[in-house]
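Before I ask anything, here is the structure I am working with.
With one protein chain withheld, the remaining protein chains of the complex are depicted in position.
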Amino acid sequence: MTAPLLSIRNLRTWFYTESGVARAVDGVSLEIGAGETLGIVGESGCGKSVTALSILRLIQPPGRIEAGSIIEFEGKDIVTLGDDEIREIRGNRISMIFQEPMSALNPVFTVGDQVAEVARVHAKVSRKEAWDRAVEMLALTGIPDAESRARQYPHQLSGGMRQRVLIAMALMMKPALVIADEPTTALDVTIQAQILDLLVDLQKKIGTSILMITHDLGVIAETASRVIVMYAGEVVEEAQVDELFAKPHHPYTEGLIHSMPHIGHDQDRLNVIPGTVPAPTEWPAGCRFRERCPYSWDLCEAEHPPLYQIGTSHVSRCHLAVEPQRRNNPHPPLVVEKGVAAA
Amino acid sequence: MLRYIAQRLIQAAVIVAIVAVITFVLIHIAPGDPFSAVMDNPNVSEAVRQTLRAQYGLDRPLPEQFVNYVNSLAHGELGWSFSHERSVREVLGSALPNTLLLMSVALVGSFALGILIALIQVARRGSVTDHTLSGITLFLFSMPDFWFAILSFLTFTYWLPIFPVGGVVDPTVHDYLSLGGRIADRLRHLVLPALTLTLLASASVARYQRAALLDVLPADYIRTARLKGLTERQILRRHALRNALLPIITLIGLSFPALLTGAFFVEKIFAWPGMGYAVVNAIGTRDYPLVVGGVIIGSILVTLGSLIADLLYALADPRLRSH
Amino acid sequence: MPWQTQDFAATSGPTPVRESPLGLAVRRIMKKPSSRVAFFLLGVIVLVGLLAPLIAPYNPSAQPDIVLLKDLPPSFAHPFGTDPYSRDVLSRVIYGTRLSLTIGVLATIVSLTVGVAYGAVAGYVGGVLDAVMMRLLDAFLSIPRLLMLIGVLVAWPDFSVAALVVFLGLTGWFELSRIVRGQVLALKHAEFVTAARALGARRRRILWKHLLPNLVSQIVVAATIGVAQVIVLEAGLSYLGIGVPQPMASWGNIIWDGADQVGTLWWMALFPGLFMVLTVMTLNILAEALSDAHERR
Partner (left out) sequence: MAAMRHARILCALLLVGCVETDSSSAKGSGGTLAISSGGDPDALIPSLAQTVQGAQITQMLYDHLADIGDSLKTLNDQGFTPHLADRWTWSADSLSVAFHLNPNAKWHDGVPVRSNDVRFTVTTIKDSTLGSPKRPLITNIDSVATPDSATAVVWFHARSPQQFYDAAYQLLIMPEHIWKSIPPAGWRASDAARNPIGSGQYRFARWIPRAAVELVADTSNYRGAPKLSRLIWSIAPDFTAAVTRFLSGETDFFEALRPENLPDVAKNPTLRVKQYRGLQYQFLQFNLRDPANHDRPHPILGNRELRRALTMATDRAALVRSIFDTLALPALGPTVRTYPTTDPNLTQIPFDLPRARQILDSLGWRVTGSDSIRSRNGRPLAFTLSVPSSSKPRVQMAVLLQEQLRQAGVKLNVEQIDFPVLIEKVRKRTFDSWIGAWNTEPSPGSVLGSWGIGGSRATSGNNFGSYENPIFDINVDSALASFDAVKRRAYFTKAYETIIQDAPAIWLAEPLQMVGYHSRLQLATLRPDAWWAHIPEWSIPADKRIPRDNAPPSATPPPPALPAGQKTP
């Protein structure tokens, strides 16, 4: 592997709220190579979106990227860049696609304007030329009759169309990295597939890297080559996609895979991991997943697990790496016991 | 869109009709006869008494009085002002342009000023500037209109006599001035009352607009804009303001009653010969037809204001425009 | 299989109230220094009103010397000066605090009662009655409050303070009744109300039981703003000569006492005005903090 395009080391993004310091991202390290698609998966509240926003330095007060965090992109440390320099990168070298295509577009401007604005800011081209480029880009994302669609307002487009607009906006400057934050969550299933295909297709044409953030392992399976599982502000497992699905190591990953809907199964009932992600202001000591874990034992409470090397490119933050036999004796997780006790 | 306009027009007409009923009730709810003071007033001539009796038909049964009242209102007749010795329509008709001038200058001024203040505050949110401006707008917002107008009048005509003491023009010279001089004379008289009303009204605009901008800022499309690499200033001006302006159009409609009330006091204190001045003077002379006429016209103004604001909103918001 | 199977429970709309929302809101706003200062100042003003007889340095209506002690500018003996009747303006402002606050509070109680009742009836009955009541409300809202009061008060030849309070109250409930109606409508269709009905409770009882707790914080906000508005309106009406009848002292009246000589007797407009602005400001700060707290709930 050549020098990575983006390298994050020990990223800590904390929010200083009334109810305490929320350590939303708490020591994340990862790398993305050029042209690669890296997936980040996890429940909401696990810190994946904050990681993405940190890469673009879009953390608003009271949030803050803590000193010592390093986000190296194309040889520059994003954490220490000046405001003008980071703006040069945003939308230009790194862009982002959001999960809510409706609210991510400004309702009072035409979509063409909004796409063209990227070119106006970064390519310093005339209004006319920016518009032409925008229409071209919109056509590229598969919007039929792009010229007239560009003159429409967001509310006049369907959800899938809007997502295409966002993609056009993101790819306008042919960025080195596109961060896609739940790009398909809000769309219905058939559109989801189209959008993912489009992304993969455009990635090939442009040669950009993609950081695919999602809670949906299915999306990962379709798009990513490597995947990172995040939980409670930390990376808990990292592996090649095939490896992860075949041999998930972390109990959390295991739970995620189990909770995937399977075609042909009863869709009314979903397998879910009991309990919820703890509040970021009070991560539990020891293993942060301990209370929801069916395998946890004393060690999990006593010691915060490090990232254990499991395979060649497979790491996991679980003490099971030390005592793998415990996997054979699951018990009801603590949260379930508590729940029973409470009822 | 056309249907919306039609609907809104009908709604406004219904409101005006209800207002007419309410004023009729107001006239009759008072103990005795609101015109008794007028009827027996030695200064009121027999002709006026007859006009009043005919106008209000006070000796008739209530339903008939109501029909007559509605009928005369429908014909634009608001009764006879005995303190002016002319019809209420004539009195208010000649005063209305002055009130509208004052209100529109203050409306434009206060929204421009209020939005500017809000932009400054939001651009530096949390700073000392922000807090200071918040304090000032809150202070202005909490100030009774008449008290602020008194202070402004005293300060700039009595202690620092910079501005003329009320009126729309200086009647002693106005007609003998050149065109430029006449315009200058009008402006000189307009500045202080308009500024007073502007400041009074801008406080609520600034407070509202600041909140609206802060509401908009966490929106996803602002993040999108930031993501595109726009500067904070560009984001505020282009993306945030444009969206935060939509609620402000609603505020235009909502601010009409307050603006009108403010205009009443400002007109009284600055002798600005508008509707408010006429009605306030009518209070002193118990010129009840003129007071009621003022209430009706004021309510129509407010209804029209909110109607216009709603239509503007529909025009400005692309989401509504296409429906 | 260690993984539990759970039902998704959809929840939406207003939730049954478990803890006092008002207490929660008060606790929350008290974290802001500006609210604490406002609360303290308002407390002081209310105390001034309550303790008027104890703290006023002079009898507010005594005219100690109508020749030598009249129209005196502020001094140590008379910090707010004296009026044309040689009365001490400070003492009158202190007693005026009492009257102005009383009028504000009483009129607001009238407004709240009418507003809650009107909104509740409109929302509960619904249908044609609701539509009619709402159009009527639109019309009421189109008449500027001051104009409406002028219309009524001018028609009334002479009226007492009690009548003034009633009129002020009867013109101040329109916005609140809208909020109440909205809440009633939302509650009518709320799950827990349906659930409670399924358990055999009567709907009307359920509504009342849940309506008020859900509304408490909004009512408190409306009341706070209402008191401020009434204080300003009363002063404005007094300034137009149709407010509090003259022998009594309210803030508006004291200003009126000096109104025709406001250039020379500036202290008579300044001090009661400052008291008024201070009171209204603290009320506005608290109302804003309360409604913020409510929105964040």
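A few comments on the model shown:
Each chain carries a letter (A, B and C) given by its place in the written order, and its residues are counted from 1.
Everything below uses one rule, namely that a contact is a pair of C-beta atoms (placed from the backbone, for glycine too) under 8 Å apart; a residue touches a chain by one contact, two chains touch by 3 or more.
From a predicted model like this one, the values you see are computed outputs, not experimental measurements.
One chain is not depicted; across the entire complex it touches B, C.
Set against the missing chain, the residues B:His84, B:Arg210, B:Arg223 or B:His239 yield one that touches it, B:His84. Touch with the chain that is not drawn comes from one residue among B:Leu151, B:Leu236 or B:Ala278, which is B:Ala278.
With the whole complex as reference, residues 61-63, 66-67, 70-71, 84-86, 157-158, 241, 245-247, 259-265 of subunit C touch the missing chain.
Not every partner is drawn; the one left out touches subunit B at residues 37, 40-43, 45-48, 84-86, 94, 157-158, 161, 164-173, 175-176, 268-269, 271, 273, 277-278, 281, 284-286.
We adopt the following convention: only the chains that are shown with their structure count from here on.
Inter-chain centre distance (subunit B to subunit C, centres taken as mean C-alpha positions): 23 Å. A separation of 53 Å divides the Cα centre of subunit A from that of subunit B.
Rounded to a whole number, the gap between the C-alpha centres of subunit A and subunit C is 50 angstrom.
Those residues of subunit B whose C-beta lies close enough to touch subunit A in the complex are 126, 218-221, 223-231, 234, 239, 242-243, 246, 316-319, 322.
Residues of subunit A touching subunit B in their complex: 56, 58, 60-61, 83, 87-92, 95-96, 98, 100, 103-109, 114, 117-118, 121-122, 153, 155-156, 166, 169.
Those residues of subunit B lying in contact with subunit C across their complex are 11, 14-16, 18-19, 22-23, 26-27, 29-32, 34, 37, 138-139, 141-147, 150-151, 154, 158, 257-258, 260-261, 264-265, 268, 279-280, 282-284, 286, 288, 291-292, 294-295, 298-299, 302-303, 306.
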